[in-house]
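Please find one structure pasted underneath; my questions will follow.
Note that this complex is displayed minus one protein chain, with the remaining chains in position.
For reference, chains read A, B and C in written order, and residue numbers begin at 1 within each chain.
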Amino acid sequence: MPYPELLEYAISLLIIASAIVAIEVRDLVRTAISFSIMSIAIAIAFYMLGAPYVSAFQLAVNAGAVTVLFLALLHVIQKRRRS
Amino acid sequence: MIYSATAMALILIGIYCIATKHNMIKIIIGIEIICAGVNLNFISLAWDGQQSDPLASSVVLVSIAIGAAIAAFALAFVMNAFKQTGSSDARKLRRLRW
Amino acid sequence: MSLFDLVLFPIVGAAGIVAISSVVKERGSLFGVFAIASLSFMAFTLFQTAGLIPSSYWIEGYPPPLGVVLYADSFSLFMVSLFVLMGIIVTLYSLKYMSEDSGLEKYYALLLLLISGLTGVAISGDLFTLFVFWELMCIASYALVAFRKDRWEPIEAGFKYLVMSTIGSLIALYGISILYGMTGTLNIAEIASRMPSSWTIEGYFSIAMIISGFGVTAAIFPFHSWLPDAHPAAPSPISALLSGVVIKAGVYSILRVLFSVLGPARYDFGTMLLILGVATMTVANLLVFPQRDIKRFLAFSSIANVGIIITAAGVAAYVAYHSPADIHVAYLALAGGAFHILNHAIGKGLLFLASGNFIHEIKSRDIVDLEGISKRMPYSAASFSLGALSLGGIPPLAGFWSKLIIILSLLYLSSAPLMVAVAVIMILNSLFSAAYYVWLIQRISFKPVKADGAKEAGPLMLVPVLVLAVLCVAVTLALPYFLDIVNSVANALLG
Partner (left out) sequence: MQNILLPFVLLALLASSLIPTFIERRSKKASSIFATAVLCALFAIAVYAASSGGQSYFLFSVPFLGEASLFADGMSFIFIISSLGISAAVSGFAVLAEGGAVKRGFFTLFMLYVAALLGIFGSSNLILLFIFFELMLVASWLIIGFWGGQNRSAVSLKYFLYTEFGALLLLAGILLLGSSIGTFDMLAIGTDHAITSGVYLGAALIFAGVLVKCASFPFHSWLPDTYSEAPYALTAVMSFSTMAVGGYVLMRVFQSFVPSILSDNALTTALAIFGLINISYGGVIAIKQDDLKRLLAYSSISQVGYMFIGIASGSSLGFLGVAIWSLAHGLSKSSLFMISGLYRKELGTDKLSEMGGLSRKMPMTSSILFASFMSACGIPPFLGFWGELLIFLAFISSSIGAGFDAFKLAIGVIAIASSVITVGYSLWAVRRSLFGELPEGLQNASDPPVVTILPLAILTSSLVAISLLPYLITSLFWVFVP
C-alpha cells in the first residue's frame, strides 16, 4: 500500500470536521475560510488518489476562486449594510 | 473506500445544511459541499490501488468548473436579493410557499 | 452535417448574438430574428439527420468508450424535434412579448443556450456529456427564470429553483458516479454491456439517486415544490418552454438512464416509478383546485402530466421485469408515455402562450380578472380552450389519445390488482383534470366581461398560439403517423 491508512483517516476526518465547522459557525468569514480548508483537504485527497491535475485544479478553483468570491460578496454586503 | 464514505458524509452534511440553514450564503456553501462530495466520490472510485482512471479525472475537472459557475451564479442571485430585501436571510424570501 | 452541428448551431447563434450586440445596441427584434435563423438551421440539420438514425459521432481520435460521444436514436430525435419546434415558436412569440424589456441580447442568447443544452442532453451518448449539457441547460434556465431581476418574485423563485435543481443534478451526478464505480466507464452502451447480469444493491442505490436527482427537474412528487413558483415567475414564453420541454428533459434523462443503461429486465424500478407517478399526478391534480393565479394553475397541471408520463414508464418497466411474456404491453405503455410528452409539450406551450396574451393585455394573472376575456380576445381564448380541452383529455383532441393508450395498457394487465388500482386512479385523475380545465374555460368564456379595455393580441403574438392550436388538432388527424413515431421511440428504449 503506497500510503499509510492512518493518513487517509486523518484527512477524511479533516474534511468532515471542516465541512461541519463551515456550516455551523456563525461568522460568515469563518465559514468561507473553513470551506477553503475543506477544499484544500480534498485536494490532498485527490493527490493521494493519483489525480494530481485535478488536485491542482481543485486548489486553484475551489480553495482559491470560489472562496475569494464568497469573501468578496461578504465584503460588499457588509459595506452596504454599514452605509 | 474510506473516501467514498467521506463523500457520502459530505453529501449528507450539505443536504442537512440546505435543509436547516436560513442564510442564503450558507445554502450556497451547502451546495458546494455536496459538489465536493460528488467529486471526491468519483476520484475515489477511479482509484484501483495502483493508478487512477483518467476518465474520472476529466469528469471531475469539468465538474469543479461547473460547481464554481453555479456558485458564482448563485452569489449573483444573493446580490440581487440583497438589493431588494437588504438581507441575505432566505426567510425574507418566504412570500412564496416552499 | 452531423449530430455535433445540432448542438453547435444554437451555441454559435448565442455567441453571434452577443457579438452583434456589442456593435448594435438595443435592437431586440434583430437578435430575435437571428435566434430564429440559427434555430432554423438546426431544424434543417435535424431533417437531414432524421434518416440516418441510430447514428453516433465522436471527436476524431477520441473513440468511445473513453471520448465524448454523441448518439442519437429515435427517442433522441423525437425529443430534439420537440425542442426545436418549441424553441422556434417561443422565440417568434418573444419578438413582441419581450419587446418592452431591456437586455434582450442576453435573453435570446440564453434562450439559444437553453435549447442547445436540451438538445445536448437528448443526443449525448455518455453520461458525462449528458451531465455537462444538463448543467448548461439548468444554468440557462435559472437565468431566464430570473430574467426580470428587478422584481422580487423572479429572484425568489429563481433562487429556490437554483438551489433545488442544483442539488438534484448533483445527486444525479452522484448516482452516475456509482454507476461508474460499478463498471468503470460512462459510455451508455458500454455500461449496459458491462453491467452484472443480476441485480446488485449498488444498482438500486444508483437508481434511487438518479430518479430523485433528475426527478427534481422533472418535478416528480416530493421534489416538485420549486415548479409552481419558478414557472409563473418566468416571462410567459419561458414558462411555455420550461413547462413544455425542460421538465421533459428530466423525464428523458430518467428514462434514458433507467431503460438504456440499467435495463428494466435486470432491475425492478417499475413499481417505484408507478408509485411516484401516481402520487405525482394525484397530489398535483388536487393542488390545482385552490389556485387562483392562472400560471400557477397551469404549472400544477404540468406536474400532474409528468406524473402520467412517469406512470406510463412505470408500467413498461413493471411489465418488462415481472411478466416478460406480455412485453408488447410495455411497448404500448412507453409509446403512450412518449405520445403524452408530445401532446403535453404542444398543449402546455399553447396554454402558457395564450395566457401570456391575456396577461400582456390586462396585466394581471388572477383568474378572476380574466373572466369573460373571450368576448374581447376571441382567437386567443378559443386557442386556449382548445389546448385546455386537449390536456383535459377530451376526444378527439391530442391529449385524449395518449391517456387512452396508457390506460389501455394498464387494463391489458387487469389480472394484476396493482394495475387495476392504478387504472382507476388514473381515470379519476382524468376526471379531475377535465373538471378544472372546464372550470377554467367557463370562467374565461361564459362569465360577463371584466376587462373591458382588452383587445386581441397582435399578429406576432397570435400566430404562434394559432400554430400550436392547429398542431393540437393535427396530431389527431395524423394519428397513425404519430403512432409510428412513438412506437419507434418505445422500440429505441426497450430494444
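Definition applied: a residue touches a chain if its C-beta (ideal position, glycine included) is under 8 Å from a C-beta of that chain, and two chains touch if they have at least 3 such contacts.
Computed from a predicted model, the values in this text were never measured in an experiment.
Visitor: Tell me the shown chains the invisible chain touches, ordered by label.
Guide: C
Visitor: Please pick, from C:V18, C:A208 or C:A435, the residue that touches the omitted chain in the full complex.
Guide: In the full complex, the listed residue that touches the missing chain is C:A435.
Visitor: Of C:A265, C:I394 or C:V470, which residue touches the hidden chain?
Guide: Residue touching the chain left out of view: C:I394.
Visitor: Touching the absent chain: which residues on chain C qualify?
Guide: 332, 389, 394-396, 400, 404-405, 407-408, 411-412, 414, 423-424, 427, 430-431, 434-435, 438-439, 442, 445-447, 479-480, 483, 487
Simple rule for what comes next: only the chains that are shown with their structure count from here on.
Visitor: Measure off the straight-line distance from the CA centroid of chain A to the CA centroid of chain B, and report it in whole Å.
Guide: Averaging C-alpha atoms per chain gives centres 12 Å apart.
Visitor: Approximately how many whole Å separate the CA-defined centres of chain B and chain C?
Guide: 26
Visitor: CA centre of chain A versus CA centre of chain C: separation in Å?
Guide: Going by mean C-alpha positions, chain A sits 37 Å from chain C.
Visitor: Return the residues of chain A touching two or more other chains; collapse runs of consecutive numbers into ranges.
Guide: Residue numbers touching two or more other chains: none in chain A.
Visitor: Can you tell me which residues of chain B touch two or more of the remaining chains?
Guide: Residues 14, 46, 56, 78.
Visitor: So in the complex, the part of chain B that touches chain C is made up of which residues?
Guide: Going by the criterion above, the answer is residues 4, 11, 14-15, 18, 24, 27, 31, 34-35, 37-38, 41-42, 45-46, 53-56, 58-59, 62-63, 66, 69-70, 73-74, 77-78, 80-81, 84-85, 90, 93, 95-98.
Visitor: Touching residues of chain B toward chain A in the complex: what are they?
Guide: For chain B paired with chain A, touching residues are 2-3, 5-6, 9-10, 13-14, 16-17, 21, 23, 25-26, 28-30, 32-33, 36, 39-40, 43-44, 46-47, 49, 51-52, 56-57, 60-61, 64-65, 67-68, 71-72, 75, 78-79, 82, 86, 88.
Visitor: In the complex, go through chain C and note every residue touching chain B.
Guide: Interface residues on chain C, with respect to chain B: 66, 128, 131-132, 135, 139, 142-143, 146, 149, 152-153, 155-160, 162-163, 166-167, 170-171, 173-174, 177-178, 180-181, 184-186, 225, 229.
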